[in-house]
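Handing you a structure now.
Of the protein chains in this complex, one is absent; all others appear in place.
Let's turn to chain A:
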Amino acid sequence: MAGSGALLRQCPLLLPQNRERTAYEGFVTAQGRDFHIRILLPMDFQLKNARIECSWHLKKILHGYQHILKQRLHSCPDLVSFMVELKTVLEIALKNTQDLHIPRPPEYYSCLVRDLEILGWNKVVYVDTGLTTVKLKAEDSCGRQHLVTLKLNAKYPTEPPDCLVDFPVQFAISWMPQNSLIDIYNQFLAALESLKEFWDAMDEIDGKTWVLEPENPTRSATSRRIAIGNNVSVNVEVDPRHPNMLPECYFLGADHVVNPLRIKLNNNMHLWDPEISLLQNLKDVLEIDFPSRAVLEKSDFAKDCGICYAYRLDGTTPDQVCDDPRCGQPYHRACLYEWLQGLPSSRQSFNVIFGECPYCNKPLTLKSSTKKL
């Protein structure tokens, strides 16, 4: 009896249909929606032999979750705990499919299209098929291209869309129900102008120095690791609101090179002039000129031995190649031999070594042609 009480609390709309309590019919509720369901239990009340009948709606939502439900039927001790599990699964399934099941009101689409027309289609770079995501482009006064992604919810324009931007600072929009996309666009343009100085400073650094990190800085990246010399670099963390103030600086490199730089920074800190550019300030204060990007002669890496990183070794060339076509790593015979013969996992039979490719782990054989390896 206690069991039926718990069931009633869990699913008040699911009622027993017979005295033996082997058949239940009613509704299961999730996210405020009721779904028709019928559960038929065998005489021994073994849940794993139960039969669940769903309305077509519920069936459609639970499609793809059958194996989970089947497993739950096997593991749950009684009907109450199964119903708890079923509701959890249903909640998840509803969350994952909601977008497909709830069409937006027609006013949403007409309003959005009207707003896009007012804004001008030339500013739109992308609209997804469901008309829920819109990407707009804008150019700031320095000719830099920027994008804003708008994720519109079904209550647009009563509720504002989520705006995703590539900014170093928060982009919060102010929104009234009578506003439209053009208001967001104008706020976006204003925000771009407020960050203009910051991007000017960063662009100058990216253009005139050798930035080691990040490789392809995004517009939101506020730090740069700038090369000063061989294996010496400075990491600057720029405040996007005050780009021309002294940034936070960390020096990386050997002490005997880095210490003089640090001393200079300390002694010349008072020379920092917010009126001139960040890069010029750094140059003045550190009394250095930043080197421009050095390009490593990219000798064909693919041809070199994967162990010694060279092409020629004692007059030999890498003539052993991993047989796996996806790897194909070349090695010098001598290098591969020396590595494989030291491994406990390699096996030698006469003059053939069986081992694994150091790069891809695929089996590999090596014939030792001469003894003097």
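For this structure, a couple of remarks:
Everything below uses one rule, namely that contacts are C-beta pairs under 8 Å (C-beta built on N, C-alpha and C of every residue); 3 or more make two chains touch, one makes a residue touch a chain; residues count from 1.
The rule we apply is simple: contacts and distances are computed from a predicted model.
One subunit of the complex is not drawn; among "Tip41p", "Replication factor C subunit 2", "ATP-dependent DNA helicase 2 subunit KU80" or "Ubiquitin-conjugating enzyme E2 T", its UniProt record names it "Ubiquitin-conjugating enzyme E2 T".
For the chain left out of this panel, the touching residue among A:V113, A:A254 or A:L271 is A:A254. Checked against the hidden chain, the listed residues A:I118, A:M245 or A:I263 yield one contact partner: A:I263. For the options A:N231, A:N351 or A:T365, the residue in contact with the chain missing from this view is A:N231. Interface residues of chain A with the unshown chain, by the touch rule above, are 212-214, 225, 230-233, 235, 250-256, 259, 262-263, 265-266, 294-296, 304, 306-310, 313-314, 329, 335, 338-339, 342-345, 358-359.
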